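My questions will all concern the structure given below.
Only one protein chain is missing; all other protein chains are in place.
Chain IDs A, B and C follow the sequence of writing; residue 1 opens each chain.
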Amino acid sequence: MTMSDDTRLAMQGTIEALTAGDGSEPVVVNLGPQHPSTHGVFRLKVTLDGEIVQDAEMRIGYLHRSMEKLAEERSYTQNIPFTDRIDYLAAMSNNLAYCLAAEELLGVEVPPRAQAIRVMFAELQRVASHAMANGTFINDCGAWHTPLFHMFRDRERVLDMFEMTCGARLTTNYMRIGGVAFDLPDQLLPTLEQFLADMPENIANYEALLLENEILHARARGVGVISPEMAINSSLSGPVLRATGVPWDLRKANPYCGYESYEFDVPVGEQGDCFDRFLVRMTEVKQSLRILRQVVDTLPDGPYLADVPLHARPEPGESYARVESPRGELGFYLVSDGGPAPYRFHCRPPSLINLSALKEMSIGGTLADAIVTLGSIDIVVGEIDR
Amino acid sequence: MTTQYDATAAMEIVNASAPGAACVDEGVLYLEPDTLADSIRTLRDSDQSDLVFLSNLTAVDHELHFELVYHLQSLDLNHILQVKARISDREDPALPSLTGVYHGAHLQEREVFDLFGIRFEGHPDLRRMFLWDGFPGYPLRKDFLQMPGQVRAGLPGFPHESEENAWPVPGSVPQRPLHPNDPQPEGEIVVAEESEDPS
Amino acid sequence: MTDLAGLSSVLGTWYDFRDLNNLQRLITEWIADWGPDWLASIITGVLGALGILGVIGPTLLILIWVERKVIARFQQRYGPNRVGPKGLLQPVADAVKLILKEQLAPRAADKLIFFLPPVLIFIPGVLIWGVLPFGPRMSVADLNVGVLFLLAVSGTAVLVIFMAGWSSNNKYALLGAMRAVAMSISYEVPMVLALLTLVVFSGTMSINGIVQWQQQEDVIFILLFPLSAIAFFFAASAELNRTPADISEAESEIVAGYHTEYSGMRFGLFYAVELGNTLVVSAFIATFFLGGWWLWGLDQWVPSWIILLAKTGAVYFLLIWTRGTLPRLRVDQLMGFCWKALVPATLLFVVVAFVQRTLLISEGWDTTVALPIMAVFNIALSLGAIMLFARVARPAPLRRPARIRMAGADIGGLRAAREVAARREEPQLQVGGD
Partner (left out) sequence: MDNVLEQYAHLGILLIFAAIFPSLPLIASWAFFKFGLRPRMPNAVKSDTYECGVETEGPTWVQFNFRYYLVALIFVLFDVEVIFLFPLAVALDSVVVTGMVAALIFIAVLFLGLVYEWRRQALEWR
């Protein structure tokens, strides 16, 4: 039987209309600002066709505290507590980056013991922050808080050590221009030794629970994929960049605080998907423990703080210092006009810039994938909004 | 160790394709604002400079002019270059957007637009990011709190908070003689309509 | 068992708690002495219904505590431990709080349909208790088509969920309701097929009949049809909206799914129904696949309903365990798993059941010899089928392993990335893959 072209076309059209679900309308759904998995007041506005994300747009600004403006009114030392609040899950790293920028501006030499202590706390902070990142990531995949609570246990121990040293757990305000605020208390090193002794077993437990979990693989593999070219072009950094296979780590590329004297490796992924980001973080924790071991073994004696005037007035000039924070490249750009306060204080926030490619990562996936992708980027809203 | 890329070498690369687009002053590379995007594209694509990674993009208000600061990084060659561009027009500062060169410039340019009021021509989605539409003025400008149209010192409340905290309606702004460098309020102040979301 | 010849035997059965049905029978016969037949029937019905609700009500309160405590132990927490001894009164406090809480209804909701679901959703959940045999004759209604009744009644719950989601006029609720419908109708099929296997093999659609068949043949169905049991367990946990299949109320995606807009006691009822359904489904899994009230003669010494409750508790613990351990699947993965793995697997075992049953009947084999052989054969077949389906139905991205390499001295951009990727050494971490 032959069919006229018209009939064939009409039939084809009918089939296409049926299979494409024509006639349906997109639905705009807001995830956030008050949503269980946006990790703060962050809003993701997605346009859905059924369950498929057609468009994703982020709306931020619910937490804006105008830190950059406030900092222009305060002296260099007074600005240190502000940096805690930028990324409240990695306060030590933020302290460190800011102090490095201020030291560059002031030309301060930091004593070796202070350098080692800074590395110790930056790495402890990385362990704590990655524990939080991985735990909440599994939660975003739909687990019922169990891995999160287990990882919180490690984070608690790190925060206890922070408290022991500087009296605060979250907003530590520990680093100073020229060193650190206090020397290590006597109890710290034994506690840290115990922590280092216990962690390998804990990590082995997490790996046993999570790494071969087929559902986790199914949820995170091939989701939120980004190519290395696109990642570099989008200025992504940290585990998100390294998961694409680009071995860029400022601790190796531009060592600060004597990172060049410690042995560690930079883990990189292959696919650039959510699972690789998770694995890179898991592996980085092990490398951080390796660094901590070396810091404890080679901790030098001497002063912990250089002699810097409390209200120093640097020469007019500018400095840009970066550290590898748990979330990526964290930079502080300071401009001095010779006054007691910075003329311009700018923070390069990894959380914000890592979101550059969120739309590209989410489109075409399902709503659930968009949530997993957002969780794998590991944002801190305090750092996005500042 | 990340090295500083030589500004003179970068200037030669830029000027080879577009003469006069770059100059070096006290060791810092300044680019002509009009051809900024093309110059940076040249620096990105050149094998010698290879500045593929936009590390940082921000602006500084130097009162008489704005200075745009770009930190460009080469990952493979491990060097960094600081690039600056100056705009002296305070009323409608504008320069080409880098979004065509670096996708990562997208959010950073929006941030600079939000806080400094510098327009980036060619940016696909240039809206306020941290502050809500209709926020009067640009907070990181040095003259922010002396703005005309500011009824009293300090910031007004959020639009929904109360009547007396509501924003100055354009007609009700006390008319004062404006300094030539001050932004004109008419074009900038938009009354928050109904109660749209604050982003 | 009941012989009402004399007072001593009356007392004998009165105190025989193995089967509470005896008590009911006594009442019926006492009423029959002076009243009409329908009165006896109604009174026994009312007693049965009160008995069921008397089980459900307190059990729900205890179960909330159990679930929170057990999950807390998985998560290295204490769980509720402030209200009452060991926190046992926490659920009571919660219930009081929910009753005293303001009940909001969104302006945009379809009010009539919005108010009905919290009540309606209870009905299928309670009704299927009616066909659950607690003992040899101990059920509210021992239907000869009990299996069909169970499937039909439990299938209506999804309508109520859709009513709730649709009438809320909320996008999360609508998404949750849509997901619930798609998932429930899909998982209905493997559930039906898994039960069909049992019906074919035992030759009866009466639920009590299935238990009695297991008693008679001294075998439990999970040994004979392990894959059907697994499929039924997973399908049931999907119908219950529990992790790993809780997509219709996935909190990290759509806040609370279909009951997002419900507050106060209306939300409390949804919450209670979820737990109640979990309990009744555990009981049915125990009945169908673990022998129900029967346990190799122990039911002669211990009241049969205690045996059933113990088995139910074991299944319930398994459900809590999966909830506390596993992440959630995506909606398309759940559908794919249902249609590409569970449906063919259960269909395969329906065929196996037909063939084996026919062999038993027509060849007249001795079941004490034939059944163990068949069990071994079926277990081997199940393992083979699981391995086959793991290969066929596995999504493409999972076939490659995920690898983490160490960059070593190569630090940089794309060029360094290529160098790291080209190195032939073993990756530091390699997980997954075929």
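One rule holds in what follows: a residue touches a chain if its C-beta (ideal position, glycine included) is under 8 Å from a C-beta of that chain, and two chains touch if they have at least 3 such contacts.
Keep in mind the model is a prediction, meaning the values are calculated, not measured.
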item	value
Touching the absent chain when the full complex is considered, from C:N144, C:Q300 or C:T368	C:N144
From C:F134, C:Y172, C:W213 or C:F389, residue that would touch the chain that is not displayed	C:Y172
Absent-chain contact - pick from C:A32, C:I62, C:I99 or C:A409	C:I99
For chain A, the residues touching the chain missing from this view	21, 23-25, 27-35, 43, 45, 49-52, 366
Contact footprint on chain C, counting only the chain that is left out	41-42, 44-46, 48-50, 52-53, 56-57, 95, 98-108, 118-119, 121-123, 125-127, 129-131, 140-144, 147-148, 166, 168-172, 174, 178, 182, 185-186, 188-189, 192-193, 196, 199-200, 203-205, 255, 260-261, 264-266, 268-269, 272-273, 331-332, 335-336, 339-340, 343-344, 347, 350-351, 354-355, 357-358, 361-362
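As a convention for this text, only the chains that are shown with their structure count from here on.
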item	value
Distance from chain C to chain B - Cα centre to Cα centre, in angstrom	59
Distance from chain B to chain A - Cα centre to Cα centre, in angstrom	25
Multi-chain contact sites of chain A, meaning residues that touch two or more partners	232, 246, 248, 253
Junction residues of chain B - those touching two or more other chains	52-53, 75, 78
Of all residues in chain C, those that touch chain A in their complex	71, 74-77, 171-172, 174-175, 243-244, 246-247, 250-255, 323-333, 395-398, 400, 402-408, 410-414, 416-417, 420-421, 428-429, 431-432
Chain B-facing residues of chain C, complex	411-416
Touching residues on chain A, where the partner in the complex is chain C	27, 29, 35-37, 48, 51, 138-146, 149-150, 153, 209, 211-219, 221-222, 228-229, 232, 244-249, 252-253, 265-271, 273, 275-276, 279-280, 282-283, 366-369, 371, 375
